[in-house]
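Have a look at the structure below, then the notes.
Complex shown without one protein chain; remaining protein chains in place.
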Amino acid sequence: MVNITLLPWVILFSPLLAAFFIALFFLRSPKIAGILSTASVLISFAASAALFGFYLKNPSLLPVETAYAWISIPGLSIPFGFLIDRLSLLMLLIVTGVGSCIFLYSIGYMRGDQSFPRYFASLSLFAFSMLGIVLAHNFLMLFVFWELVAVSSYLLIGFWFEKPSAADAGNKAFIINRVGDFGFVIGIFMVWMLSGLGGAERTFLFSELATRIPDLAHQNLVTPAILTVAAFLVFCGVVGKSAQFPLYIWLPDAMEGPTPVSALIHAATMVAAGVYLLARTFFLIHDLPNVLETIAVIGVITAGMAALLAVVQNDIKKILAYSTISQLGYMVMAVGLGSSTIGMYHLTTHAFFKALLFLGAGAMIHSLHTQNIWEMGSLLKRMPVTAATFLIGTLALCGIYPFSGFFSKDEILALAYEENRVIYFAALLTAGLTAFYMTRAVWIAILGPDRKTHGHDHHAVHDAEPIMKWPLIVLAFFSVTAGFMGIPAFIMGGHGEHPHFNMAVAITSTGVALAGIALGTLLYARVKNRQDPLERFFGKAYDVLVKKYYLDEAFLALANFFQKLIAQILFIFDSKVIIDRGANGAAQLTAGLGSFIRYAQTGKLQTTALVFSFGLVALVAFMFLRGF
Amino acid sequence: MISLHHYLTVSALLFALGLAGLLVRRNMLMILLSIELILNAANLSFVAFSSYWGDLSGQAVVFFTMLVAAAEVTVGLSIAVLLYRKKDTTDTRELETLKW
Partner (left out) sequence: MPFGLTSWILLTPALGGCLLLFVPKNRPDTLKAIAVLSVTVSLFLAALTFFNYDKVAGGYQFVDRVEWVKSLGIFYHVGLDGISSVLVLMTAILAFAGVMVSCSVTRDLKEYLIFYLFLIVGCFGVLVSLNIFFMYFFYETAVVPVFPLIGVWGSGNKEYATMKLTLYLTLGALLALIALLGLYFVTGLQTFELPLIEAAVTAQPLPIEFQMWAFPLIMVGFGVILTLWPFHTWSPMGYAAAPTSVSMLHAGVLKKLGAFAIIKLGIGLMPQGAAYWMPYVAWIAVINIVYCGLIAFSQKDLKFILGYSSCSHMGFILLGLACLTPTALNGAVFFMFSHGLMAALGFALVGFIYDQTHTRLLEDWGGFGKKVPLVGTLFVMTALASAGVPGFGNFIGEIMILLGAWDRHRVPAILAVTGLIITAGYMLKTVRGAFQGPLKTKGNMLKDATGAGRLPYLLLIAILLLVGLLPSLLLPSISAGTKPILERLASSGI
């Protein structure tokens, strides 16, 4: 019998130990690094599964909280501890499960890269950070790992740092996340402060906050406006990390990293952290209708905007990136509509099929050496397994019965149908767009003819090696079956409201998805050349989409305003006013005064002595007159 | 009986002599001599007060002063010698490079 309290430690620290040992000892031994790192995640997965199994048998024990002193001084105590409940158990399984697939796949994908060990060290660090977020039982610990996720994403996105675009993308991801975290930190401080209003000692613990914060409103200790501000500030962190409008701009650029990294960032970890945070801190928002509504609106805006952008992309990873943003919009919207369960449900199914899609895209990129969908084609013949699993992922993403995406997306739509019709229609439209852009990608990249002009490497194109193929198959299996596993029921714990099912909505959404697929087929099934028909139809509007609504330019201008203009102005002020006028001015004043007084120095010894004696006499006389 | 006043008067005279010498003599050696006078004037008052108050620390200071005076003369004379070598004179009117 394994000690249950030990398992969270194993889950959390086994990737960290791997990263640590690789960084210290195995930077020149790729084989050991790969095995060590993958083994560590598999260990985490096994431990998570054991933990899951244990609590599945003993659900009455949940939630379990363990805490150890980390920072403890008079007036401030920040414990280090684990919160095991249904939410974190589910998330642990997703992170380590999907993570294991990606780690295994990486061994094949990254083989031969000269920084292979560094890759695995960073990847392990990433897994560690994400698991930390999942297990954290207090706000500050969550923030610590939250930042570590940003750091490890910085390291991984900029993994090929000699490539300027990759290095820039890493910086962008980190800085944009920091902008979100600005609000998040202040939000944490506010929540911390609010927790003490009832007279109790302030706390960061989620379990304490979950009871205290709603109480505050009931006891009229605090106005709803303050709670609203705190909730919005915490939500800022989500906007940054989960790539919501307007901070989503880092995510497409993050495609500069190796493809398995994109899979990890976009499926199971980093971006999921934001939604997980929303679910974890649902107690903050669920009594505040206006906050919920804003969150839902931001979610649906993100979903729609990103889906539109995905339509015009020609880079397969960029298509998937915008698709991720769009689906994250869905999840956030679900939370905003009042159900964190459904948000988490979509997160789970999405983790499977999006990881599958990314890894499939990675396999294509790996053997075709291009990311441009127009240079791919006829892959069903050339890479059957990859193509087939990619199609499964696509169908899941489009929300076609019986693939997993159908169930979770349908629940979101059903929820929206009940809560807010405007959002419902926008979400429905987005679902159609999703089906459309994925169909476009599939027709051009997989089903269509090979459009590569100099196709001399035809023979080299084949399915990837087993270590890359099997993760695809495993993920494909879950993408198909995840809808039947009763995930929402598990999160709800068998009680609470029954998941919504609305036949009308289900039929409508399937219809819309099929319409999107039909439209995509109509437009792209026959395209033989490399000309996108949409470009002809829409002209100007198409340009705006290609330019990504000029949002990047706006942010760049804002950043340059501070880091170039303001910085330069301040520097000129510093050097011209403070140094020249202030410091050197004082020095010149002193020097001027000195050059005036120096004429008193005649250099004659006896003049000096005489003046000195007069001074002495004057002093003595003065003392006499004062009467000592 | 020689009272404190006598000692102090002599001390004051010595001091005045020394000061006058310091101010009017142009020869460096004479100036150094005058400084010795001034120091001894101070020593004299120290000793006088010491015996008057019956406190030995005054005499301790005198020893201290003598020590300093010896050091001072050593340095002073060597400077005088060096200056003489360099300038061929010990007349202080010629030595005015310490200006501006």
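Labels A and B are assigned to the chains in the order they are written; within every chain, residues are numbered from 1.
Quick note on the criterion: a contact is a pair of C-beta atoms (placed from the backbone, for glycine too) under 8 Å apart; a residue touches a chain by one contact, two chains touch by 3 or more.
In this text, all values refer to a predicted model and were calculated from it rather than measured experimentally.
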item: Touched by the hidden chain, restricted to displayed chains; value: A
item: Among A:A167, A:A210 or A:A489, the residue in touch with the chain that has been omitted; value: A:A167
item: Residue in contact with the excluded chain [from A:L61, A:A200, A:A554 or A:I578]; value: A:I578
item: Identified contact with the non-displayed chain, of A:A200, A:V422 or A:L570; value: A:L570
item: Contact residue for the chain not shown (choose from A:A67, A:V179 or A:L429); value: A:V179
item: Sites on chain A contacted by the missing partner chain, in the whole complex; value: 69-76, 140, 143-145, 147-148, 150-151, 154, 158, 161-164, 167-168, 170-171, 174-175, 178-179, 181-182, 185-186, 189, 192-193, 559, 562-564, 566-568, 570-571, 574, 578-579, 582-583, 587
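To be clear about the criterion, only the chains that are shown with their structure count from here on.
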item: For chain A paired with chain B, centre-to-centre distance based on mean C-alpha positions, whole Å; value: 84
item: Complex contact set, residues of chain A against chain B; value: 598-599, 601-606, 609-610, 613
item: In the complex, chain B residues that touch chain A; value: 19, 22-24, 26, 31, 92-93, 95-100
